[in-house]
Every structure is written in structure tokens, then in C-alpha cells.
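This report refers to the structure that appears directly beneath it.
Missing here: one protein chain of the complex. Every other protein chain is in place.
Here the chain labels run A and B in written order, and each chain numbers its own residues starting at 1.
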């Protein structure tokens, strides 16, 4: 079995099914594009195992606590990994995580965006290790995110 | 005639002239940089045919409706295509749209950023087709944008 997927299983984590388009939206873009040795990854949302965008919805610092924001960012990592697996066939093909733009839907005055996006970063590091998983990132506070998701993350990785 | 430009003409769309620097600002950066097989594209604004940044100005969900935001995002696509043409000579040289960061100037509570940035995505897809035009993206809500433009989009493309 592929190593990254074996680790996910050991951690009791499941990759969600493909995104179910939310009612009232059209999504005229791709979740992942691979060109040469780069994969470009769209902004992803927290999804449940069936692929539906899932709650809690709202702003961190108002509807969500920091801990709930952290869990949402971890779910976003799983959404990204699910699409990467479908595109690459094997998550072990990611040779280096390069860049992540971590966007938090913040209540006015909520400035702990670092701690929220750590939910994404710490899972990637646990799966890929400090070298291959060590990525650059920003963790910033947005005025609003689509359909009130609390966290959205876009990324870029190198593939072998 | 180049194919992409022929399509623009068929659609009745015109690329704007080079950006006219707004009063009171200096813009110490480049609109497009080409290195190897990549073109990096600065955040662009809606422009009129003469190159002036154009209205409606303000926040989507307050001064602008979703439909007006969609039209602004379409104008941003034309601004980007205008600068790409000046830099590349021929828009057919874009071999793959890779990534777009779609930023919407939102009124508090406006969460339909997806529908706004679709104005950009659907024009790129109409021009370049589902493969070459199929890009990854984020569509997110900003607290403010320069001089109250409703939409700003930065992007990256592969060139042949």
C-alpha cells in the first residue's frame, strides 16, 4: 500500500469523495492541474466523507472557536489530498510541498489565523515529514469566504 | 488572424489599451513577467477600452449586485488578456491557464464570491476551451481593494 495512504489509515483519517457542487453554484474551474513537475491546487473547503462542503460554517472568532477553525483547516488538507490522489493516482508522488495560502474567515478582531492554519500544516508535516512536507505559507484573515466556509486553502506542490 | 483574438472579435469584445496610472498613485511593478515557460500576472483591475480603471466602484453586495460583479470580473479578464498580448505578441502562445487568485471587494456578509469570479473563469474557458483554459482558482472576499475596485485577479499561465 502507498505510504502516505497507509499513514492516513493509521491516523484514522479518510479522504473525502469528489466535491459535490453546492446548490446555486457553478464551479467552472479545475481542482488540480498538473504541468511538468508542478501541481497547482485550487482553493479548497472543508468536506465531509461524501464530498459535501461541511460545517461548522461562519467566522472563526464568532461562530467557530480557534479549535474548530483548526479542525476545519485539517479537513481542508484532507479535501486537497483527496483531489491530489484522484489526479496523481498516488499521494507518494508529491516530492515537495511548496506553498500554501491559508485563508481564514475571520470575525472582526480575530488575529489568531496562525493557529487556525496550523491544522493544515501539522497534518501535512505528520504525513510527509519535515523535509518533504515542509512548506512555505501565509495564514491570513479574509473578510468573507464562499458560502461562509471558515477556512479555504490553495496550494502548489512539486511532483516526481 | 490569431485564433483567440478572432474569438474575442466574434464575441464583440475588445482588449483595453495599456493601463492609465490613476491620479495620486505610482505603480512600481510590472503587469506581466515571462520567465521560461511561465508568465506571472499582477493583480489586474477592470479597465475601459482606453485603459482607465473603470467603475462601477465599491463593494459587491452594497454598491454592486452579483451581476455587476460578474461583469467586472469579465473586464478584469480582458485587462489581463490585453497585457498578455502586449507581452507575448500573440494570445495563442498561452498553452495552459494554471492559477488565478480572484479577489472580490465584499460588503459584510456577501458570500457569493464564487459567482462573481465566474465572470473571469467563464470568459477564459470560452476563449481557450475546457482543457487549455481550465485553471485552478480561489474566489475570496477582501476587506478592501485599491481605489475601491470591486474585483482584482492575479494569475499565472504556461506559455509555449
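The rule we apply is simple: a contact is a pair of C-beta atoms (placed from the backbone, for glycine too) under 8 Å apart; a residue touches a chain by one contact, two chains touch by 3 or more.
What you see is a predicted model, and the numbers here were worked out from it, not measured in a lab.
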Which of A:42, A:79 or A:113 contacts the chain that the document leaves out: A:113
Residue among A:5, A:48, A:87 or A:122 that touches the chain left out of view: A:122
Residue, one of B:32, B:60, B:98 or B:139, that touches the chain absent here: B:32
Touching residues (missing chain, whole complex) on chain B: 25-33, 35, 40-43, 101, 103, 142-148, 152, 154, 156
Where the unshown chain meets chain A, residue by residue: 96, 98-101, 106, 108-115, 118, 121-122, 125, 134-143, 156, 158
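The criterion applied here is as follows: only the chains that are shown with their structure count from here on.
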Between chain A and chain B, centroid-to-centroid distance (C-alpha), Å: 25
